[in-house]
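One structure, as C-alpha cells, below. Some questions next.
A protein chain is absent from this complex, but the other protein chains hold their places.
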Amino acid sequence: MEQKIIDLTQGKALLKALNDLRKGLKLRSSIEDVHMCLEEEVIKRVGLETGGNLHIAKSRNDQVSTAIRMKLREDLLRLMAAIMNVQKSMINLAEKHVKTVIPGYTHLQPAQPITFAHYILSHLDALERNVDRIEDAYDRVNICPMGACALATTSFPINRDRVAELLGFNEVLENSIDAVSSRDFILETLAVLAIVSVDVSRLVEDLIIWNSTDFGIIELPDAFSGTSSIMPQKKNPEVLEVIRARMSRNLGNFITSTAAVKALPSGYNLDFQEITPILWESIENTCICLNMLSKVIINLKVNENLADKMLSNFSTSTELANILTRKYGVPFRTAHKIIGFMIKRMIENKLTFHDITPGMLHEIAKESSGLSLHVSLEDLHACINPMKFVEAHNVKGGPSPAETERMIKIRIKKLDLTRNRLSEKKRNLTKARKKLNSTSKLYLLGRMRP
Amino acid sequence: MEQKIIDLTQGKALLKALNDLRKGLKLRSSIEDVHMCLEEEVIKRVGLETGGNLHIAKSRNDQVSTAIRMKLREDLLRLMAAIMNVQKSMINLAEKHVKTVIPGYTHLQPAQPITFAHYILSHLDALERNVDRIEDAYDRVNICPMGACALATTSFPINRDRVAELLGFNEVLENSIDAVSSRDFILETLAVLAIVSVDVSRLVEDLIIWNSTDFGIIELPDAFSGTSSIMPQKKNPEVLEVIRARMSRNLGNFITSTAAVKALPSGYNLDFQEITPILWESIENTCICLNMLSKVIINLKVNENLADKMLSNFSTSTELANILTRKYGVPFRTAHKIIGFMIKRMIENKLTFHDITPGMLHEIAKESSGLSLHVSLEDLHACINPMKFVEAHNVKGGPSPAETERMIKIRIKKLDLTRNRLSEKKRNLTKARKKLNSTSKLYLLGRMRP
Amino acid sequence: MEQKIIDLTQGKALLKALNDLRKGLKLRSSIEDVHMCLEEEVIKRVGLETGGNLHIAKSRNDQVSTAIRMKLREDLLRLMAAIMNVQKSMINLAEKHVKTVIPGYTHLQPAQPITFAHYILSHLDALERNVDRIEDAYDRVNICPMGACALATTSFPINRDRVAELLGFNEVLENSIDAVSSRDFILETLAVLAIVSVDVSRLVEDLIIWNSTDFGIIELPDAFSGTSSIMPQKKNPEVLEVIRARMSRNLGNFITSTAAVKALPSGYNLDFQEITPILWESIENTCICLNMLSKVIINLKVNENLADKMLSNFSTSTELANILTRKYGVPFRTAHKIIGFMIKRMIENKLTFHDITPGMLHEIAKESSGLSLHVSLEDLHACINPMKFVEAHNVKGGPSPAETERMIKIRIKKLDLTRNRLSEKKRNLTKARKKLNSTSKLYLLGRMRP
Partner (left out) sequence: MEQKIIDLTQGKALLKALNDLRKGLKLRSSIEDVHMCLEEEVIKRVGLETGGNLHIAKSRNDQVSTAIRMKLREDLLRLMAAIMNVQKSMINLAEKHVKTVIPGYTHLQPAQPITFAHYILSHLDALERNVDRIEDAYDRVNICPMGACALATTSFPINRDRVAELLGFNEVLENSIDAVSSRDFILETLAVLAIVSVDVSRLVEDLIIWNSTDFGIIELPDAFSGTSSIMPQKKNPEVLEVIRARMSRNLGNFITSTAAVKALPSGYNLDFQEITPILWESIENTCICLNMLSKVIINLKVNENLADKMLSNFSTSTELANILTRKYGVPFRTAHKIIGFMIKRMIENKLTFHDITPGMLHEIAKESSGLSLHVSLEDLHACINPMKFVEAHNVKGGPSPAETERMIKIRIKKLDLTRNRLSEKKRNLTKARKKLNSTSKLYLLGRMRP
C-alpha cells in the first residue's frame, strides 16, 4: 500500500481482515499449511479480487525464515534471563561463603584450599561468557529475510527496509538467496547451547561428586535428592543427574542439525523444516534445566568444617614452600624439594600437618638439601592454616575474602548492566510491535496515507 | 623483579638466560615436559640459587592455558585471512558474471533465473558472518590466565595486569579457578569451524552438482578435476570431493572435544592435553581447504548459454503471473492459477516457453478463470526472457545487474574494513611483542629499573 | 513361591491381585513411580502382610533394565519387518526394470550403463546387512537382568534362570553389577540405526538428484512430491527431503546417548532414565521413514528412454576399449589410450557416439599409437549400444538381465528365510508369554504346586 503496489481500499480491507483474524485462526488439515489457510480465510472475508493479492511479493520461503527468527530472538532473551537467574543464585550463595574454606581439586586430588565463594564465582564467570555469546548470536538472528521471496526477490517495487523496521529487525538480510537458504543462525544458537551444556555439566559433575558421602563437601537439599526408603543415609543427586543427562541432548541436537544441513544444495529444501523443532526442543530443554539448577544452587548446604580434612591431606603445602622462599631466602625449587621430601616422610610415618614441628622441618632440610632452616612456630602454623592460606592468596582473581568480595561487587554491577541490555532489547521489540499496530490502526482510521 | 619478588641481580640473570635460550632449547625425553626442561637449562646457566626461582608464582596449569591462547589468537587471524581470501576470489568471479543468467534452484528443481554473481555473493555473505564469529571468539580467546597458578593464585605480590599487557592480551582472565579449568574458548573455536564447514560444504555441494554433465552450469578447471584416462568426458570433481569430506572432520572434532570436556570436574585435568591437538588439526585442515577452495573458485568457468534451458524448464513463470497482476489487474492468486494451468497444459503437449502466444494465454485464462485476457506479445516476450526477468528483480538484495553491482561495491569496502581490523589486531600483537623485548633489553642494559 | 521364599497362600493372593490389575492400573502423580504405584495397589487389595512382600528380591534397578529389554526386543522385530518391507518394494521395482538401462554414476559423472534393477538391488543388499546387524543386536538385548536387584543380587534364594525363561529371555545377564549398570544394548541399537540412516540417506540422495529436471532418470509419484501452484513443472521431492533430514536425527541421538553414558560411574545413575526416550524416538522415527520410503519406491516411475543420453555422454567407452583387447589383440592400456584420445577429439568436434565410424577409429589408432586397426561396423555398434553393454557385463554381481534375474530369485528366497527367522523369534516370545500365563493360572487353580 505504501509502495503503491496495491491500492488504498484493497490495502485497508486486507489490514482489517488480518486484524480480525488475530482473534484466532483455525487450522485445517485439508489445507497445505498455515500460509494457505490464512490466505483462504482472508479471501473468504474480503473476496478473491482483494484477498487474492495478499501474497504479492511474498513466498513461504522468506516467511518461514522470518517467523523462526522472530520467535528465536525472543527465545534468546529468555535464555539470557535463565542464565542470569542461575548467576543471581550463585551470587547469593557466594555472599554466604566468602570465608567457607574448601579443598580445591585438580585431577580430582586435593590441591590447595579455596573458598566456596571463589569456586562458585568461577562458574558464574564461565556462564557470563555464554551470555556474551548469546548476545553476539542475537545480532545475527535479528536480521530480516522478508522480501527475498522464493529466492530471487520480486519485480514488485517493495521496500525491504520498511518491512524490517516494522517487524522489529535490526537490519535487512540482504542477498535474497542467502536470506532463504541460510540456517547458520540456528546452528550458531545450537552451538552456544552445546557450550552452555558443557559448562553446566562440569558444575553439576562437581556437585554430584562433592555431595558423595566420601567427599562430603556439600549437601543437596532433600527436595532435590532421592532417598531410598530403606537407605535414608543415601542422598541420590537425582535432579543433578537428570540435568547432566539432558545436557547431552544439546550435543546430539547440534549434530542432528549440522549433519542435516551440511550437504544440502543452496536454496530452500524441505529438510530445513525438520531442523526447527530440534531448535525449539534444545532451547526448552536448556531453560528448564537452568531453572532447576538455579533452585538447587540457592538451596545448597556447604560443609563449613573441612579445615581438618585439609590438614590431613596436606593441601596447604605450597604455602609452606612459598614462605621458605619469601622469608627464609631458600630458592623456590629447593623449597619445593624440601617440603615434598617432608610430606613423603610424614605419609610414611602416618603423620599429618597436625603433627608438624619446626624441628622436623629443620631436620628434613638438612638431610635433603644441606640447609639449616629455623622456621618459627608462628610462621609454620600460619602456613598450614587453610583460612590463612586463603587470606594470603590475595592477588587479582584469588580466593582471599577481600578479593572475592571485590569480585562479587563487580559481578553484581555487571549483571545489572547485562540486565539493562536485555531490557533494552525487549523494549525495542515491544516498540516495533506497537509501531506496527499503531501504523496499521492509523491507516485503517484514514489518519495516515501512504 | 618489578614487584620486588626477586631482586634486580637475580632478575637480570634470569632475563639474560631466557634470552639466550631463544636461540634454541633442546628437549630431552628424560625430562617431564618443556617447562621443567627450560628451568633445568636456566639453572645450569645461572646456578640453583637464582635459577631455582624461575618458577615463582607460576604453574604449568596457567602457563599451558596462556600458551594455547597465544597460539590460537594468531591462528584465528590466519583463519580470518583464509576466509577473506575465498571472499576475494568470489568477488573477482562475481564481477565477471553480473550478467550471466543461470537457473536458481529450490528443492534441486529449477525455480527462477538468477545470475551467477548473485549466487556466489550469497555464499560470500554467509562467510562474512563466520568472520564476525571469529572476531567475537577472538575477544574471548585473547584474555590472560597467567597468575592463576595451580588454581588459587599465589601469595607472592604479583601484578597480573602487567603480565597480561606484556604478553599482548586484552585483559586478565580474572577468577583463578576459571582461568586454569576452562576450555570453552577451544570449544567456541571448534563450533565456529563446524559452522564454516557446513557453509563450505553447501557451496561445494552446489558446485559438484552443477559440474555434472546433466546440470552443466559450471565447468571445473582441469587442474582441479580428475579425468579417467579412458573417459576424458568425465570431469571428476576430486578437489571438491576432498574438501567436502574434510569438512566433516570439524563436526567430529567438535564432538570429540565437547564429549571429553563435558563431564570433567573443575580444576585442571590431564584430559585437556588431548584436546589441544584436535584444535590445531581442525584449524590446519580448515585453512588448507579454504585455500584450495579459493583457487577452485577463481578458476571456475560458468556456462553462459543457459537461456534456452530456462525457457524449457519454465523458470520465468512467476514473472508472467506478476505482470498479469501488475499491468492487467488480475488478482495475484488468480494470476498464479492461470499460469499454473497453462504450464500444465504446455507440458502435456510437450511445448515450452518458446512456443507461447498471447492467444494461448487468452484461451487458458478464459477456460480456467473466465477472464478475458489480452496480453501484448511484447509483454509476453519480456516476461519469459531470463535476462529481462533478472533485470526486473531489482529490489534490495535482488539479482538485477544494477543491484548486484551495488552489492559488490559495498562488499569490497566491507572487506577492506575487515582487513583493517585484522591488520590492527596483528599490529597490537606485534607491538606487545616489541614492548616485551625492549623492556627486557632496557632492564638488561640497566636503563630501566623497577 | 516356587523357591519357598513366600508361602503358597501369599503367592496365590499376589498372583491374583497382579492378574486383576492387568485390566488397568491408574498412575497417580503423587506416587513416585509405576513400581510403587503397583505395590500400593496390590497392598490395598490383599493387605500389607501379603502385599508388602511383593518387592522381595527385586529393585527398580533390575526391573527397569528388564522392562526396556522386553519392549526393545519387540521393537527390533518391528524394525526388521520395516526394513524387509522396503526390500520387498525394491524387489517388485527391480522385477519391472531388469532391462531398463540407466547411466551408472561415479563422482556424479556418468560412468557406465547399468540397469535400474541392478541399481536398486545394490541398496537392497546394503539393507540386508542392517537386518543382520539387528539380529546380532537382538541376541545381546534379549538377556535377562532380573535378580540383580539394586546391584548385588539378594540373599533370598531366587532362581534367576526360571525368571528369565518365564519372561521369554534367551539367557540370564549374569554379573549383577553389569546387569543394572550397562546400557550398551541401547547404544548398539542406536548405532545400527545410525548406519541404517546413512544407507537410507544415500538412496534418498540419489533419488532426489535423479528426480531433478536436469537428470530426469526417475519421476516421483505426484502423491509424494509437492508442486508449486504456479510452477507445475516442479516436482519438489518433499517426502524424500523429509526422510533425508530425519535420518540425521539418528546420528544426533547416538551422540546424545553416548555422551550421556560415557562418563558415568558404574552402578545405576538416574541419567539412564533420560536415554530411554531417545531410544524409542529413534526407533519410531526410523520405522515411519522406512514405511514412507517403501511407498515411494513402489510408486517410482523410471525413465526408459535414456539410451540416447548414454550415447551422448560416451558412457559405453570402456567396452569399446575392451573389445580392442579381447578381439583385436591390443594391449589393455593401449586400447584405453586410443579410445580416450578418440573421445577427446570427438568432444572437441562436438560429436557423440552417434557419429562414430570404423574409419575414425582407424585414423585415431594410427595417430595415437601407430596401430592399424580395422574394427568391424558390427562390433562398433555392439559396443556403443547401452543394452548390449549391459548384456555383456554378465559376471557374478553384474548388471546383465540374466545375472540380475538370478540375483532377484536368490534375494526372494533369502527374504523368505529372514522372514522365517523373524517369525520364529516372534513365536518364541508368544510362547513364553503363554507359558507365563498358563503357569500363573495353574497355580491359581491349584493344579500346580511348587
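A, B and C label the chains in the order they appear, each numbered from 1.
Throughout what follows, contacts are C-beta pairs under 8 Å (C-beta built on N, C-alpha and C of every residue); 3 or more make two chains touch, one makes a residue touch a chain.
Being a predicted model, the structure only gives us computed values, none of them experimental.
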Residue among C:Cys37, C:Leu93 or C:Ala150 that touches the chain left out of view: C:Ala150
Contact with the hidden chain (one of A:Thr9, A:Ser212, A:Thr357 or A:Thr430): A:Ser212
Residue touching the undisplayed chain, where the options are A:Lys44, A:His107 or A:Lys431: A:His107
Per the touch definition above, residue among A:Asn159, A:Asn285, A:Asn299 or A:Asn313 touching the missing chain: A:Asn313
Absent-chain contact - pick from C:Lys71, C:Arg333 or C:Lys366: C:Arg333
Identified contact with the non-displayed chain, of C:Lys26, C:Lys350, C:Lys396 or C:Arg449: C:Lys396
In subunit C, positions touching the absent partner: 39, 43, 48-56, 61, 104-108, 111-114, 118-119, 121-123, 125-126, 129-130, 132-133, 136, 140, 147-148, 150-158, 160-161, 172-182, 184, 187-188, 191-192, 194-195, 197-199, 201-203, 205-206, 209, 244, 247-248, 251, 254-255, 258-259, 261-270, 318-319, 322, 325-326, 331-334, 389-390, 392-399, 407
For subunit A, residues in touch with the removed chain: 106-111, 208-209, 211-216, 226, 228-238, 241, 255, 258-259, 262-263, 313-314, 317-318, 321, 336-337, 339-340, 343-344, 347
Interface with the unshown chain - residue positions in subunit B: 205, 226, 236, 238, 241-242, 244-246, 248-249, 251-257, 259-260, 263, 269-275, 278
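Convention: only the chains that are shown with their structure count from here on.
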Interchain centroid distance [CA atoms averaged], subunit B/subunit C, Å: 37
For subunit A, residues contacting two or more additional chains: 205, 244, 248, 251, 254-255, 259, 263, 269-270
